[in-house]
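Below is a structure I'd like to ask you about.
All protein chains but one are shown at their positions in the complex.
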Amino acid sequence: MSRGYDLETAFSPNGRIFQLEYAAETTLRGGTMVGVCCAEGVVLAKRVRREHGRYPLVVTPDQFTRVFQIHESIGMVHCGLLMDGYIVVEEAIKQAVSLEKAGGADIEKLVTRLVLFIQPFGQRKNMRPLGTAILAGGIDSGTKTRLFLLGAQGIAKEHRAAAWGSGRDEAKEILSEGYKEDLNLEEGHIVGSESRPRGDKRARSIGCNSECGNEKI
Amino acid sequence: MSRGYDLETAFSPNGRIFQLEYAAETTLRGGTMVGVCCAEGVVLAKRVRREHGRYPLVVTPDQFTRVFQIHESIGMVHCGLLMDGYIVVEEAIKQAVSLEKAGGADIEKLVTRLVLFIQPFGQRKNMRPLGTAILAGGIDSGTKTRLFLLGAQGIAKEHRAAAWGSGRDEAKEILSEGYKEDLNLEEGHIVGSESRPRGDKRARSIGCNSECGNEKI
Amino acid sequence: MSRGYDLETAFSPNGRIFQLEYAAETTLRGGTMVGVCCAEGVVLAKRVRREHGRYPLVVTPDQFTRVFQIHESIGMVHCGLLMDGYIVVEEAIKQAVSLEKAGGADIEKLVTRLVLFIQPFGQRKNMRPLGTAILAGGIDSGTKTRLFLLGAQGIAKEHRAAAWGSGRDEAKEILSEGYKEDLNLEEGHIVGSESRPRGDKRARSIGCNSECGNEKI
Amino acid sequence: MSRGYDLETAFSPNGRIFQLEYAAETTLRGGTMVGVCCAEGVVLAKRVRREHGRYPLVVTPDQFTRVFQIHESIGMVHCGLLMDGYIVVEEAIKQAVSLEKAGGADIEKLVTRLVLFIQPFGQRKNMRPLGTAILAGGIDSGTKTRLFLLGAQGIAKEHRAAAWGSGRDEAKEILSEGYKEDLNLEEGHIVGSESRPRGDKRARSIGCNSECGNEKI
Amino acid sequence: MSRGYDLETAFSPNGRIFQLEYAAETTLRGGTMVGVCCAEGVVLAKRVRREHGRYPLVVTPDQFTRVFQIHESIGMVHCGLLMDGYIVVEEAIKQAVSLEKAGGADIEKLVTRLVLFIQPFGQRKNMRPLGTAILAGGIDSGTKTRLFLLGAQGIAKEHRAAAWGSGRDEAKEILSEGYKEDLNLEEGHIVGSESRPRGDKRARSIGCNSECGNEKI
Amino acid sequence: MSRGYDLETAFSPNGRIFQLEYAAETTLRGGTMVGVCCAEGVVLAKRVRREHGRYPLVVTPDQFTRVFQIHESIGMVHCGLLMDGYIVVEEAIKQAVSLEKAGGADIEKLVTRLVLFIQPFGQRKNMRPLGTAILAGGIDSGTKTRLFLLGAQGIAKEHRAAAWGSGRDEAKEILSEGYKEDLNLEEGHIVGSESRPRGDKRARSIGCNSECGNEKI
Partner (left out) sequence: MSRGYDLETAFSPNGRIFQLEYAAETTLRGGTMVGVCCAEGVVLAKRVRREHGRYPLVVTPDQFTRVFQIHESIGMVHCGLLMDGYIVVEEAIKQAVSLEKAGGADIEKLVTRLVLFIQPFGQRKNMRPLGTAILAGGIDSGTKTRLFLLGAQGIAKEHRAAAWGSGRDEAKEILSEGYKEDLNLEEGHIVGSESRPRGDKRARSIGCNSECGNEKI
């Protein structure tokens, strides 16, 4: 009888933490986000499903779902529970300012701080885990482009190109075909935009507004 | 057996947080509120059901259910649990003062702060989520009109025109027909007032007091 | 199986918070209180059932159940759990002093502060909701008479005349017949006193001591 | 199935708080205490059952069960759980000192402070309610004698004469027969002493030591 | 179905707090302690069962189970859970020092402070009650000998002679036979030593080391 | 149905605290430790089962399982949960430094402080009890050798010689045969080393490294 193990943040007999897995499930049901490390920068993109806006009055992407400029050389996208993702964005902005004061805000240090921010949500029993996944990209102190995927289920992983969300399987295929180490931003932009779900008719028609959705960093 | 997942703020196996959805349900059962971005300002309106006042001695809208002037250029309406909505209004007033001191209180910054205020109620297990939805509208630092819907279930979304509450479906239809980018306040006022439920006889007779219910911002 | 939803402050699937409703039930089983806005002031009255005093040695109304003079121009009555009501009275007195120092204690500002005081009791899981309902009346900064009903179930509503407690249905009928905008205090006093339950024989005989129970403000 | 409602401080569907009622039950099973307002002072008495002392080596009443002199003009008795009653006594002494410094410790102000002390025990879920009932009597700032009954179940009520505990029904009858507004202390003393249970043989033989048990205030 | 009421510190329908009663049960299963007020002082004694030391290598009574000299004129013994009793001893020593500084550490004031220390353990739900009973004896400011029994179940009672623990019934009989108001310490010592269980063969053979176990105060 | 009583730190109807007993069970399943008071010092020894190191690469005893020198004249061994024992060791070192500053760190004072450190773990419901048993030995201010056994189940007992852990029964037998008050350290060392389990073949072959495992204090 496994029910008890998944009602709060605890280990199951085989070492799983179901609440973290369920939180990750949330991030796999919303929009799809992709990130591509290019030679001069990192391309971040997000494709939002238009379900909340059947009439043309919804702004997409908006203040809370856009690609965020965290710092001069750092960008971030999130998918999953909107408010959960946004508090990580706000934390990132705060930490970037703090790092800047302490000598410089490169992506590597920032991501480290975000892991320390996210971890307790999956450890403490007086709160639920964060229902968000994050792609953070930028240029480190050595002027190398870097891309990190942080997730509700405790992921913290570096990638050269990555995708997450409902359309991630198809996106990953496109990314692995199109990715090369020496992509310029133009090419990265194209790969990022093309990595959209193909089988899912409804999602396919959801375009990726390249003005708002992809920011060059 | 899904019962356990919905008694406190936790994830269900498919990534849902039932307590947040139930809180949203609350906001869909009370009054209806609408917001319309016009060229010069944002029209906010609320239609309250008169169930608590079968005798003519209830003040509608009153101190707690009216359209709130948060700041010179920012307004707010809420629907759902009255006290829950009101504490967000009070927070908004406090934050507007704080932003004003820090250089300027535009709607974009204010809404950001409200998301940070609302999010923990849906995260922490020692309290229930807020049972309220909020429409916040105003003019940003670039003198553009903006409208945001924040909700108990974790919504934080920008709109050009929006409706929430028991009569939101019908209201949305009217809004999508009548909305244009270049509405003046007069026209926006009319669209907002007309977007009232039609099928529901009892609700239809509940008028929208245009002196109190609609404020030009 | 709805049982789980009502044991602590949480949402039920259809957006209700049973603990708040049960708390309100408490306020409907004790004494009846009425309030009437007149031209020059607000009449507040309370009719207490004499069940705790079958011998003539109980003081009614007393130190804890009387109409409270919160401030020069603000009065308050409560019904439901005695101690719960009284801590709101004490908070009101404290806030009135604080408002007076900050420039002036009108009823509108005071009620706003009380809502902020009462709301968390219905939100946090480490305490039960307050089992009290409150009628607060007085004169605002614009010398207009105002009357507010605040309640355990999250009500915060402005009225011209209102009743709450075990005899509220009958009281409301009398109030709606007798209320007029231009009542003088004398007339308001009479309406308030007459709005006593008629069908319930036991309760009818419980008089309203007009010296203690009705204070002119 | 009503069981769940009475395991912690929560409301039942009909607005009762069983834990408060059970706490009150405790106070009805121990000794009996009586209080009588006379012209010049208040008589407080306590009759303790001798069950803990079948051999003549128990001191009755003692350091913890006697009538307490809280202040020059204020006395107090408690019944129910001994330690619970005693912490209220200690709080009263502390508050009397604090009031004295702030201008004067009359019984009315003191009782107000005790209500604020007792209320949270019946509100917060991280503790059980206090299992005590208290009779506090004294002379107020207007030199009028006052008597208050504060109880675990949230009672806070003013009386001219009152009884609580296992023998309270019979005591109340005697009090209502013998009480008059103009009793002198001598007469009040007699009424207080006589109001002892008659039907209950075992309790009747428990005398009321008039040296220790009744203090003139 | 009474089970739920006894798992945490809560009231049962008839006003009992089972966790306090169970805690008291603990104190009735260990050693026996006795106290006797004599003319010039108080005799305190403890008889420890030798179950933990079947080989002659256990020190009895030791650092933690002996009769404690709390202050020049105050002694203390405890029975039940060893560590629980010891933290009360430590608190007593701390309070005696604090009282000494504040003008004088007589037994009456000290015991009052211990009640305030012990009470919350039986009130708060985030801890279990203390599983200890305490006999505190000494000379008060009026040079009268005093003896108090404080217990896990909320007892705080003054005695002239008292016994607690597994052998308390027999001990009480001996005490009530042998006790007189004008015992000198020598006689008190004898009464205290003799009040050992007789029916229980195993316990009888457990002697009371009069050097360690009985200290004259 | 006794199940509920043993899931958290609470009393069972017959006054037992199962969580404390289960914690003690842990200490009886690991290594065996012995302590012997000699004329000039105390011998402490620990025999660790080699189960974690089937290959010769494990260090035994190591940084965390050795006999600890807490202070010039105080030593300590623990058995049970490794990390639990170690935090008591660290506390002991900290307290020894603090006592040294306050005038002198003898074993009696140190053990007193450790009891105050360990007790709350068996009292508070927001943590589990410590799963460790401790033997602390040393020389007190009167230059007498002393030995104390502190345990998860609330033991705090002084011994002249003691054993705890999986092999304690056999060890105790050897100790009671070989112990004499006037043992010199050499002889104490031999008694300590010999008191190893005999019946249990696997354990017997586990030697007691006399260089590391026995330190003279």
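Letters A, B, C, D, E and F mark the chains as written, and numbering starts fresh at 1 in each.
Keep in mind that, in the parts below, contacts are C-beta pairs under 8 Å (C-beta built on N, C-alpha and C of every residue); 3 or more make two chains touch, one makes a residue touch a chain.
All figures in this text were calculated on a predicted structure; none of them were measured in a lab.
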item	value
Which displayed chains the unshown chain touches	A, F
Hidden-chain contact residue, picked from the options A:72, A:100, A:158 or A:186	A:158
Of F:67, F:81, F:134 or F:155, the one touching the omitted chain in the full complex	F:81
Selected from A:76, A:111 or A:135 as touching the chain missing from the view	A:111
Subunit F residues touching the omitted chain (full complex)	3, 6-8, 18-19, 22-29, 52-59, 62-65, 81-84, 86-87, 90, 121, 125-131
Absent chain, residues of subunit A that touch it	1, 4-5, 9-17, 108, 111-112, 115-116, 118-119, 122-126, 148, 154-162, 172-173, 175-176, 179
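Assume only the chains that are shown with their structure count from here on.
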item	value
Contact-graph separation of subunit A and subunit E, given in steps at minimum	4
Where subunit A and subunit D overlap in contact partners, by chain label	none
Same or different contact residues where subunit F meets its copy subunit E, judged by the half mark	different
Centroid spacing, where centroids are CA-atom means, of subunit C and subunit F in whole angstrom	64
Overlap residues in subunit D, where contacts from two or more other chains coincide	125-126
Arrangement of touching chains [line / ring / star / complete / other]	line
